[in-house]
Each structure stands twice: as C-alpha cells, then as structure tokens.
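Structure record follows, encoded as structure tokens.
What you see is the complex with one protein chain gone and the rest in place.
Chain lettering (A, B and C) follows the sequence in which the chains are written, and residue indices restart at 1 in each chain.
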C-alpha cells in the first residue's frame, strides 16, 4: 500500500507536492490548467498588509536554464486576499499555505494577526525576497535578525510557521538554526539567488530593477545541497524547492532531506507540471516498492 | 583602429580573454585544439607546494546547463610545474597567470616564494576552492581571514596578485574590500558555487565527495551580478568569469565592470571556444565602432 | 482543462527582413481564437524555457489552423529556432491567451507598425466578417522598408502604406499616414512599438474617438499568475488593487484611456 502522505508541523498533506509562492498566483489563474485538488498544498503569492505596486517593468528576463524575476512582491493586500483569494482556495481539497511579506516586522505581524482566525493551514514567512530593499532582505541574510523576526511571528501566529530561507548566504545551516531556535515549525528553501542580465546591444540592464531572483533548473544543484545541509543541521520538516520540474527532481530533494517539495518556475512553462510530479512520485514509489516517503527521506 | 589590449595591474594583455584555472590544464593539453598564442593570458590549474592526489572519483557530474566538479585540486606540485609546465607556456606569446593553492597559509607562501624568480606575469590566489576541507575554504568566506592571507601573500609575491573570490558568501562586496585592503592588485570571480547531485536510482551522491563546485552557463547571472557589485565596491581590475561561452557573454561581464574575462567549463565542450570569444569581441567592437574596451567597461 | 497543444507546421515562409510566416495545424487552440489574442510558443531548446508570446495573424477556424508572423530578433534567439522549422515538424503552443479586440466600431481605422502589422490582418478579417465593406475598413500600415501581407489585407480592407525608408508608400509613420491620406473613422485599433502607441493615443484624444491598443511586455507565465507583464493603469485596478494591469490576462488589448504609456 503506497501512502504519499506527509506531515508538516502537524498538518497532514495528501502528497508532498506544493507550488512555490509567486509562481501560481493565488491558485485561481491555474484553475483551468491543473486540478488543484491533486496538490498536497497550495502556497500563495506573498501577501502584505496593504496592496503593493511592485517594481517597474521589465520584471522578467530569461537566462540559461532559468529566469530572473524582479516582480517586487506586487500584491493586492491582505484584505482583498482574505475576501477574494482565500475563499477560492478553501473550496479546494488541498492545504493552504499563505506566504507573508512585509517591509518591517510590524507589517509582517499585521498580516499574521489578520490571518489568525482564517481557515489557513500554514504560514510561510518570506524573509528572503531579494527584490525588496527594506526590511525583508536584512532579515533573510542576518541570523540574529532572522531569529528575532521568527520569535515575534511565532508569538502572534495561530498557525504553524514555515520560515523561508534565502540562498544568498555564506552559511545556510546557521540561518536554519537561527530560525529553528526562534521557534520555526518548518523551513522552506531555497528562495531565488540574486542575479543580473545585461542587454549588450542596448547597454542596459534587462530588468528595470537591475538585479532579479534566479530560479529554474539552473539552481537545482545549489538548492539540493542547501536542503541537505539544513536537514543535517536542524530537526524540523523542510519544504525543498529550486528548479524542480520532474518527479525525479522531487525525489532528489526528498533524499536530501526534504519532507515536502515545491514546484516553482516550471509552472510557467508546463502549467500542469505539478500533476505530473505527483503522479511521477507515486510511480517511483511503486517501481521501488516504497510504501512511505519516510523510507527514502534523508536516506544517504 | 580597434585596440583590444587591457591592463591588469601593470601587465598588458593583447586581448581580455583568459582561461579559468582548472579548465585548461597547464595549456599543454589544449595545444592541439586552440592556438594558445591568440589568448590574452593562460591561467594554470591550481598548483601547491607538494603534489596533491585530489579527491576520489567520480569527480564530475553533469547538471542542467552546467556541471559539478570535485577534482579536489589534484596537481603535480610546484617543482614539476616549474620544470615542465612553465617552460611550455613561456614559449607561447601570451601572459602567464599561475593559480596558487594550499591547505595552510604556509603552503601558499611556499608556492609564491618558489615562483618569485620565474617568468610568470601574475599570481592568482585561490582562496575559494570549495572542495578543499582545510585552510582554503575558511579563507574564502571570512573577510578577516581573507584580508590576512592577502597581506601575507602580498609581502612575499614578486608578481602582482589576483585574489580569486568565492561566490558562496552573503556579501561579495565585503570580501572584495577585504582583499583590496589587504593589498590585492586585482580580483577574479567567481569560483564555483557549492552544489550537490543525487542519483535517485542508486540512492547515492553522484560525486564521491558528496558536494562539488557548480560551473557553466547556469551560474552566469550570479557571476555577472557579483562582478557588478565588486566593480562598484573597489577600484582594482576584475577578471570576470562564470558561464562564459560566447563573446556576448564576455561583453556582458565587461559592461558589468570586468577588465578581463575568463572562459572555464566551455573549454570542455568547445575546445576552441576561446579563439571564438576573442574574435567575437573584436567583431562586436567593429560593429559598434568601439576602439577600446574602456568605452564599454562599467558603462551602466 | 486547457493544455499545451503540440502543433504541426503546415508551412513556413520567409518574408525578408527577418520576418517569417508560420501556418500551424492547432485545432484545439484555433477553435476559440480571435483577433488580438496571442499564443505562448515554446522553443525546443532546453536552455530557453520561457514561452515567446506571438499574436495571431490569422485564424482559420474551419481547418483548425493558426498563422503566426514573427520577427527573428537575433542569431541565438528563440525565434531564430522557430524560423528553422519545416513542414511536418512540431512546436508546442499554449492559447489562445488574453483578451483580443472586443469592441467593433462601424468605421474602424486599423494601425499596424512593424511587427505589429500581422495581428491587424485577423482583425480586418473579423471586421469584414461582421459585414463591413472594404471601404469602411481602413488599414494604415507602417513598414520598416519592404511590405508584407499586402495581398491578404487588400482582400478585406482599404490599405494605406507608409514606411521608415520611404520604399513602401509614403515616408513616415502610421500617424503621418492617417493625416496625409486623410483617413477617416470612428475608432482606432493599433498594434506596434510603444512610441507609435503613444502617438495613437494622442491622435485618438485629438479626434475624440476611442483607441484600442495592444501592448507588449516580457512574460513568464502568459496566464496572469506571475505578475511579470504588468502595465501601469490610470486608475487603481480592481484585480490588482494597485495601478497595474496584467498584459497577458487583462490585455494585451486595452482601451488607451485605461493605461499609462
């Protein structure tokens, strides 16, 4: 009997596959491309206490084996999110993870407080978006700040919290320990790596923001390494992501130590990729006579 | 009149193109594939004071848009290098950059001292190889250690020194400043990013060393971003590298602020790529009526 | 569920000046497609992952076919690879995407500039399909140099030509064309580079008629999810709650009044 269920901080998902924040909208946009009920969880686009306009365009650049984005966390704010996007997701048979962003600690807490009484399963705290100049970025690369923000969020949160880690650091294990010491119930990684593309014909940055976050298959080896390091440094469940586009990629993250996996950029070029990944994991388990993912998690 | 010459710490190269340490052997192996006289400089494989056996195999893994290596700085030692490899390079009409590695500060200094009276144009100090467990790695990611090692090397070196920076850090500009404060005459970046690949059928790391250094086109956006940051933080010439496989890639690094560029992994799959890059840069200059690369360096 | 469709190449033709015309057999996508919409076209190159948005130049509902006319932007560009496709080969597309032209006036002036010309063809055909006579459909085309698609346009519309080089029609842009040919109408429908669209908007303002313009931006998803492709709007947008609309989902065709160019 194959059982694909996993457990993130007491929340059971029917399978280990979610989507990465910012790559699936609030789910609605993908409703006609993929059966959302088949996903273990949906992670929403980052939401702040007020609407954010995001960065000027161009916000997107294609690079070898991946992309850069500098969307800058455009979002409609928590009120619209709660009245429009949440009800849509609540009708689906999947777990809901709300990704939270802010410029300051206070803004994070406003969102966390507002979600206290909403039917939401997990909160993912994005302390690592490289496109926001204030607050966010400093939290994400300084272990002390990360520890502090985690403690504060944990005090307010009614749901288990996932701290999302930035890969743009010297020592990812240190960051993981700082978050877990602060009370993180789970960790997700990696967010995007800071990159740049220059248009040499026009002598201009391709992105209006100059730099953007690198994502897609190009980053996978870095992400797998970091998940492995974090899994050996702390004892909370990990949601692994970075370049996943096949079930084989997902299994690689699970073997590195991830409990769940998240598909990001691949949604943009294969809108039903998540269904394929869910099915492919099941096939792999069948082929290898694996009953539970516990058998292969962190197996090396 | 197009002039492709550049100047690294007083050493004039006929064009800005070199090869990345470890990807071109000592030049000899490429002699039948490319006219070495056409290169601005040759950078040798890292050399230590004694022969190093390197890591167990497998040392190589292919990943999306790039590769991982964990060669572990296998090298024949400085004596063989001086008696066999250097004379070969000295017969070529190109600049010679010797890449220096060691487990301890003393080992670095032994190599630097030994090279004092050799006809070598520049020394590149590899403080950033992620595959060496002792010494090297700590130097590469800690600004204080980097500053110290730079000062000591500078005291001993008879040639200008290039400090080669690791990308596996939170703040590359801080590292650059530490090296320049220590007396670095130039900087080169990026070395490889630490990555991992797991063979999910065998449930094993693909590399015997578990982790390896990620290189190739996949890393280019990160490398361009770091070169840009460093060029805006310090005032010494930069040799930019990371994923360069075309003249267009090279120009991108120059616009980001590099004085010279280095082709690495691409040598493995296009053995004469460097000649193409040299020629392509010249074509770009012609097409855009650029007489000197100064006109486009750091132009945005 | 909407899916990526693997379309078969029926024919490919080079128009010169790096412009190519591709007829695809894509019955599912063609079924509901109309003027102003676009398709996401995927390369077969695994280093180039993002789709290229390409507007529909013609839709043959009867035979389930689509025509794309596109410019090759460089020797290593994804579009270069499209241009090498030959009959019988396949290419993945997703669509039809976005909102096309939906307000049909009685005496439209269609304005196409450069690679913004192709989508005007399907629009002209749709106007003709609505029963408008050739004399009532004015099309002003602005070429770089040599003309393309002329025969097709002339079947359904009255065509006025301009070009940057002066080799096709009058030397000048489409706005010069409107003025010099004294083209009259009750609404403008335009696709072309941003400076042209700004001029179109100004022209519409001056004439006191509406202008429907098709915008471009770099895209990742093409389906409204990534927020990569926004354009600034005059008012707060109801979906985004900020002054932004998504070109891929809310557009690419907008009333010029709505957007800040």
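Here, contacts are C-beta pairs under 8 Å (C-beta built on N, C-alpha and C of every residue); 3 or more make two chains touch, one makes a residue touch a chain.
No experiment lies behind these values; they were computed from the predicted model shown.
Check A:217, A:240 or A:264 against the missing chain and you find that the one touching it is A:217. Only one residue in the set B:60, B:173 or B:233 touches the chain that does not appear here, and it is B:60. The omitted chain makes contact with just one of the residues B:102, B:140, B:216 or B:257: B:216.
Of the residues in subunit C, those that touch the hidden partner chain are 45-48.
As for the chain not pictured, it touches subunit B at residues 22-25, 29-30, 32-35, 45, 51-54, 57-62, 64-67, 69, 71, 74, 76-77, 80, 216-217, 265, 267-272.
The definition used in the following text is that only the chains that are shown with their structure count from here on.
Rounded to whole angstrom units, the spacing between the C-alpha centres of subunit A and subunit B is 34.
Residue positions of subunit C touching 2 or more other chains, listed in rising order: 46-47.
Subunit A has residues 64-66, 217 in contact with two or more other chains.
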